[in-house]
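The complex is shown incomplete by one protein chain, all other protein chains being positioned as in the whole.
First chain written, first letter: the chains are A, B and C, and each begins at residue 1.
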Amino acid sequence: MNWRLIRNHPSLLIGLVATALFALLGLVSLWWTPFPIEQIVVARRFQGPGPVHWLGTDNLGRDMFSLVMSGTLTSFWVGAAAVVIGIGVGVPLGLAAAAWGGAVEWLVIRISDVTFAFPSVVIAILITTLMGPSAANAIIAIGIFNIPVFARVARGGALAIATQDYVSAARLAGLGNVAISVRHLLPNIMSLIIVQGTIQLSLGILAEAGLSYIGLGTQPPATSLGLMLRDAQSVFLIHPWLSIVPGLAIVLIVIALNIAGDGLRDAMDPRLKREGINHGAG
Amino acid sequence: MILYFLRRFLGFAATLFIAAVVIFVLLDLLPGDPARFILGINASADAVASLRAQMGLDAPAHERFFSWVGGMLQGDFGVSHTQRRDVAGLIAERLSVTLPLTVVAMVLSVAIGLPLGILAARRRGKATDTGLMVLAQVGIAVPNFWFGMLLSLLFAVTLRWLPTGGFTPWNEDFWAAARGMVLPGLALALPQASILARVMRTALVDVTGQDFIRTARAKGMTTGEAVWRHGVRNALLPVLTILGLQFAFLVAGTIIVENVFYLPGLGRLIYTAISERDLILVRSATIVLVLVVSLVSLIVDLTYALVDPRLRRGDA
Amino acid sequence: MAQVDIENLTISFGDREAVSDLSISIKRGDRFGVIGESGSGKSLTSMAIAGLLPETAKVTGTIRLDGEPLPADEKAMARLRGKRIGMVFQEPMTALNPLMKIGAQIDEALRLTHERGTVAALLDEVGLIPAHADRFPHQLSGGQRQRAMIAMALASQPDLLIADEPTSALDVITQRTVLDLIARVCDHRGMTLIFISHDIRAVAALCSRIGVMQGGRLVETGTTADILTAPKADYTKRLLAASRVERHVVAPLEHKQALLEVRNVAREYGHGGFWPWGRKTLRAVDGVSLSIAAGECLALVGPSGCGKSTLARMIVGLDSVTEGEMLLEGRAYRGRDLPPLLRAGLSLVFQDPFGSFDPRMTIGDSIAEPLHLLGRISPMERQARLKEAVEAVGLEESMLSRYPHEFSGGQRQRLAIARALVTKPKLVVLDEPVSALDVSVRGEVLQLLARLRREHGLSYLLISHDLDTVAAMADRVLIMEAGRIVEEGTPERLFAQPQHALTKALMAARLPDVA
Partner (left out) sequence: MIKTKSLGLTLTALLLATSAALAQSTEIRIGVALEPPALDPTAGAAEAIDVVVYQNVFEGLTRVDQNGAVQPGLAESWTVSDDGLTYTFKLHDGVTFHDGTSFDAEDVKFTFERILAEDSVNAQKALYAPIASVNVIDPLTVEFTLSRPDGMFLFNLGRGDAVIVAPESAENNANEPIGTGPFHFVQWDRGSRVVLEQNGAYWGEKPALTKATYRFIGDTATLTNALLAGDVDGTNNFAPEALAVFEGNPQFKVLVGSTEGETILGTNNAKEPFSDLRVRQAMAHALNRQEIIDGATYGYGVAIGTHFAPQHPYYLDLTETYPYDPEAAKALLAEAGYPDGFSATMKLPPVAYARLSGQIIASQFAEVGIKVELINTEWAQWLEDVLTNKDFDLTVISHVEPFDVGIYADPNYYFGYNNADLQALNEQLNATTDDGKRKELAQQIQTIISEDAVNGYLFELAQTGVWNAKLEGMWQNSPIEGVVLRDIRWVD
């Protein structure tokens, strides 16, 4: 990826910048928030936006802006860690299926079918029961669901690459399946994986919100955007602001990620690059 | 063709078997003794032991596994530990909520998503297209429990057109039951409809660039006619794949929407059953969910083969 | 009045002009050939006539059909082209709707133009039988599909037929029959033909007038005879020169010691079944024996699907035999079990220069990959080998750090050859080494191959369906059909006195030389 690419795809730029801004907002919360998020001062609760508390305060008098910063970090972290699990397990599985074929492929397809058919929420409930509710639990539950997604993408991409002559050439050069996967298949499906990664990241952030809603995700005193939304839900009619802030944050982050993903896909997909003259070349 | 069906069916059966093993092992790992949970915290160790024996929890794992799977194959899903009722009946009761809900959501998402996707593709690059795709982005990004509550505030609390939730059994009052499906169905359908609209648009744009559309135009059709008569059907193939995948998401999403609209669905049954350590109920209900999802993807695969003649060969 | 009159046509995408200031006039009944390499704008011009340019294209200039400018209204244009223009495209597989039966697709063309013809009559006219109407595109062969396309184009009784590279995806024999079919229907119906091709011999065989295009400009037009005998433009001269292949035969060596021996090799594929016992087996290669002497160039010729590529894959160790065995320098192997050191003695040059390099790796890394077979070698030796290989194919060492997309097709094929040479093999398998290249560079690559053979004492196994390439390179030719070798001989003998029916058909399908 280079700057020319980004210049030619303004939506990619918007998506990446917006994503980066939110990610930065979250990262900064590691070192600094306007107010500590554990600090509860009931007396100052339900304040509207103002010069001291830019986004107001919540039901326990915590600073909403600080919570949004910290919550954004958690949401990103959960989504990203789940993507890492998905890529870490799914991509090798998918590559193995494509490189070895036969029984390996059959097994990988079965594994991915089974994980796909397993409702992620049920997995989340089971893990919660095993380990207690936590953000880590959400990461695993969402991550497990990501595995077949990446396995499929990796396998599909690798199968397309594997028919290319340069893979045969590598085989002729005596390279084994592992070496071919690492040297040729993986680098060439990386763009597919990155694009899918942004999509799964946004889905992960939504899934975290859903899990937090039924009490299986992030636990206080830590916070996530989903948890903030859930806590604010019951007072929506009295203090709609408390709902709108995290809700809007989720919507904006997800849209930013999706736009970035779409942009990446457009920029990286050679099929679409050719578009416009694909009837031309004789 | 038959071979193709057979192959898919074998894969389906294998998936179910693996799922059964996974579920069984996972649940065996679960901390907390179901017998103790039922008898409460003051029960004597003797009583717990005798209840464990009664429930067959002291047999070796593989025996319990096969008696469970064997029972299910004969239609015997066992008896719930906590509710002392036939598990099959309990599941059927909940499926009568969850399945129609998913179907309603599926139908709604197709009915909303596909036409909008086609419209966007036809108006590609124009304001309609941009507007629809922005809407679709928002549709995907709104958490469905939040959207569900907003729907409920608008249609149930303010307009009072539809109930805020709850479920009347179908045989008691069909229309009341159907009305109860509308809002949760919509809440579930929104993100899926948005995804479908995007996929449909992309697929149609892709197809529009294909050679056979050019052929159709060469025959004397305008691009619009060519896309309508040749493109849509071809574009439906990727859409069908997505539809199969979406079903899994819908089923997973029902449990959250069931909470918002207090519907007695299968997801919530599993949720409570796990917290009550009703293992027989949990594993049978979970395998039923897996069965439903796998069955749908099997059906999608077979439909795919019916629609696409290229897949009908046995070696596909 | 000209039937098609193009004046000052310019087609551009963004700020790039794909066709510049082009004017042609084609009379009714003409057979007008457009020749040029890929990217020369010849297809775009034909699309412009039919009003099929992509929306992103900006067009200036005028196109008149029988004196009338093309209508601006999309619907009117669509009806006009449906009625007046028949079109045949390059790739019949993708040009047909995969989900519709052939008959239905032809019928649609009939009904759109309210013609009274029948599907059966059209099928008959292009040499298909009524049963084909009930098939889906994927159930037909390439030639049959192209016939179906032609039937569809004829349905509207058009007076102009535009054929855009209609045969370049077909094998030699089919190519000829399709060209003959086009000629026949044009004669029969008195249609005007615009025939687009990169193959000057096909154009010469079919057309009465020729336009030569290069880089979006029309460099020359004239009657076929004028163009062929007295080309004015340099480019035309070069094109003509490139289409004449010289023979690069190296005098056979004294000692005809067998380098590679293939003994009774067969390869079966399970097909159509899930269980082993329900399988129909397909014998892709069926009891083939051959031997290649050191320094010899042996050509393997046959139509697509005859098993020649499968055989090559087994020889180089990408696949294994089901029966039989192979010996390389006396060492027996069955395919994939080829040991690394032996592997180094043999290499393969692929057909498509665009697919044979990993786009994410530098050319140097790609070319160095086979060195892996030699075990550990020092970085210095590695660099020396690379330099030697690249220079052998006429390129420079400095190019090694570049990426594949920075090279042209011809350069890539040279680099592919360099990779094949880097382990200093004795035998190089050439799988259609020039068929994916533009005509103008084919000759250079063939020349290079001949020189390398001379200089390095290489043996070649040349796989091809192109008889010209074979004639230019081979010492000995094997003709293969349905997994078996059906005839063997020197090129001279086979060209002069073909024995087997396939050989005869192949020879008959050759287009006349333009020289």
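In the analysis below, a contact is a pair of C-beta atoms (placed from the backbone, for glycine too) under 8 Å apart; a residue touches a chain by one contact, two chains touch by 3 or more.
Quantities reported herein were computed from a predicted structural model and do not represent experimental measurements.
Shown chains touched by the hidden chain across the complete assembly: A, B.
Interface note: of B:Ala105, B:Leu245, B:Leu269 or B:Val300, the residue touching the hidden chain in the full complex is B:Leu269. Considering the full assembly, A:Thr129 is the residue among A:Thr33, A:Thr129, A:Asn146 or A:Gln164 that touches the omitted chain.
One of A:Val17, A:Val42 or A:Val178 touches the chain omitted from the figure, and that residue is A:Val42. Looking at A:Gln47, A:Asn177 or A:Gln233, the residue that reaches the missing chain in the full complex is A:Gln233.
Screening B:Thr102, B:Ser152, B:Thr254 or B:Ser297 against the full complex identifies B:Ser152 as the residue touching the chain left out. Chain B meets the missing chain through residues 32, 36-37, 39-43, 47, 82-85, 90, 93-94, 149, 152-153, 156-157, 160-167, 169, 173, 175-176, 178-179, 182, 259-265, 268-269, 272, 275-277. In the full complex, chain A touches the hidden chain at residues 38-40, 42-43, 45, 59-61, 128-129, 132-133, 215, 219-221, 233-238.
We adopt the following convention: only the chains that are shown with their structure count from here on.
Which two chains touch most often is answered by the contact tally, and the pair is A-B.
Chain centres here are Cα means. That of chain B falls 49 Å from that of chain C.
Look at where the CA atoms of chain A average out and do the same for chain C: the two points lie 45 Å apart. If you average the CA atoms of chain A and of chain B, the two centres end up 22 Å from each other. Chain B has residues 214 in contact with two or more other chains. Within chain A, the positions touching two or more other chains are listed as 278-279. Residue ranges on chain B touching chain C, taken from their complex, read 3, 6-7, 10, 210-212, 214-223, 225, 229-230, 233-234, 307-310, 313-315. By the touch rule above, chain B contacts chain A in their complex via residues 11, 14-15, 18-19, 22, 26-27, 29-32, 137-138, 140-146, 149, 153, 191, 206, 209, 214, 245, 248, 251-253, 255-256, 259, 267, 270-271, 274-275, 286, 289-290, 293-294, 297. Chain C contributes residues 13, 18, 36, 38-40, 42-44, 47, 52-54, 56-57, 90, 164-165, 196, 198, 316-318, 340, 343, 347-348, 350-352, 355-361, 366, 369-373, 419 to its touches with chain A in the complex.
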